[in-house]
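What follows is one structure encoded as structure tokens, with my remarks underneath.
Every protein chain but one is kept in place in this view of the complex.
And now, chain A:
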Amino acid sequence: MELTSNRFKQNASKALVDAQLQKALGNVEKGFIAKRQKSADALPEFDALRDNARDIKNHVLAHLDLYLEAYETKVTAAGGHVHWAETAEDARRIVLDICKRVGARTVTKGKSMITEEIALNDHLTANGIEPVETDLGEYIIQLRGEHPSHIIAPAVHLNKDQVESDFRRVHTHLDAGRDLSEPVSLLSEAREVLRQRYFAADVGITGANFLIAETGTSVIVTNEGNGDLTQTLGKVHVVVASIEKIVPTLEDTSQILRVLARSATGQDMSVYTTFSTGPKRPEDPDGPDEYHVVLLDNGRSAMLGTEYQDMLRCIRCGACMNHCPVYHAVGGHAYGSVYPGPMGAVLTPSLNGIDETGQLPNASTFCGRCEAVCPMRIPLPKMMRHWREREFERNLQPAVARYGLKAWAFFAKRPKLYRLFAGMGMPVLSMMGGASHRFRSLPLAGGWTKYRDLPAPEGKTFQQQWAERQSRKPEAA
């Protein structure tokens, strides 16, 4: 997708006046938060599990090379193939080569943010291969030519009526008079349509929530079972996953699974948690003939050893965006990048560079709710601040903001001068505020007074009044 992160402000302003979007975003705010809270409250050891999950990933990141090689060995031993992709372009080429070699005409896809990151669908389409998204949300946005607005709920920006009209527009072979007024009827229709596509597909492409070094297994979690059909019915299963998805053992996987669904949807476990190891064995009743794993770096190894390394612990649960007041206000598309919300505000600059994405780490109140709910305890605000530091070092922020900050810092570092000016200014400003004690508008304060009144100062500064009080005290000398 085209990166429009530097138009975040404009995107956001449009989103704020989009009544349909605002209505849909209300569901994010209400639904996810209460469910996660209930699920976390029901598990006394939830916070201890979060610590454990964090420690597992920290250990992996400290020994990533070791675990990646161990993983490759196990995949190969199980009859699968591992392909190393340094860039998005490499990954696209590898997947296309596999599809071409087996003469694929259509591929089914399980929900995968990594294939969004490498823009795989566009690449396959351009090469005459039709990708079919099988996750309901992904299927809907594919019909609409859109991108996911949320990493686990890609169509969360839409409402039911929009989906109904899309289905009527595209599923023209079905009875025009059918009843699609209930969400379940939309789901059934998508299932019916997609069922045919699974059987016709030559290749099934999925992402992975985990890659297990101990066994060479890829793991996906879904609620619709579409991922299972995608990866077992095609002749070839291609897993596209980024290198930080590695976990050492099955036991570690189980540990992190216990915080994943709870943080994401408030479920104890997702409906389907599917483990795939290699292609179909002779004794297996079903499964793919070929099993490939494309391991994508795309800038991640460069994050190791930096102040952004902790971001590689992310398990893509979406809790940070579910709890973000900025995401609630503008939705995922405003971010103009593959990954929206707080995790995107940290990851996108790492993947795409800060020059094109500087708005993202700035568009945060630092309320800290994302970090408070992150199952992997990723210090998201801290890392957003680090991105602001990188910007500041290179003078990437707007000149007005830079000079304003420098002027303020000049006085903040000179208490005597600061007191002098504050002591002169505040009483004047207070008088200007008059009996209402507030301003509806004030020169240079337009950013504030556009939407709210500015409270007037009370009069003399605290420092002035304190000094007067001290001088009245006999013992103060």
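We adopt the following convention: a contact is a pair of C-beta atoms (placed from the backbone, for glycine too) under 8 Å apart; a residue touches a chain by one contact, two chains touch by 3 or more; residues count from 1.
What we mean here is this: contacts and distances are computed from a predicted model.
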item	value
Omitted chain, identified by the protein name its UniProt record gives, among "L-lactate dehydrogenase complex protein LldE", "TldD/PmbA family protein", "Iron complex transport system ATP-binding protein" or "DNA polymerase III subunit epsilon"	"L-lactate dehydrogenase complex protein LldE"
Residue in contact with the excluded chain [from A:F199, A:F275 or A:W448]	A:W448
Hidden partner chain, touching residue among A:A200, A:A372 or A:M432	A:A372
Selected residue (touches chain absent from view) among A:E189, A:D228, A:E290 or A:E391	A:E391
Hidden partner interface residues of chain A, rising order	9, 12-13, 16, 325-326, 328-330, 362-369, 371-372, 385, 387-393, 397, 401, 405-406, 408-409, 411-413, 415, 418-419, 422, 426, 435-438, 440, 447-463, 465-467, 475
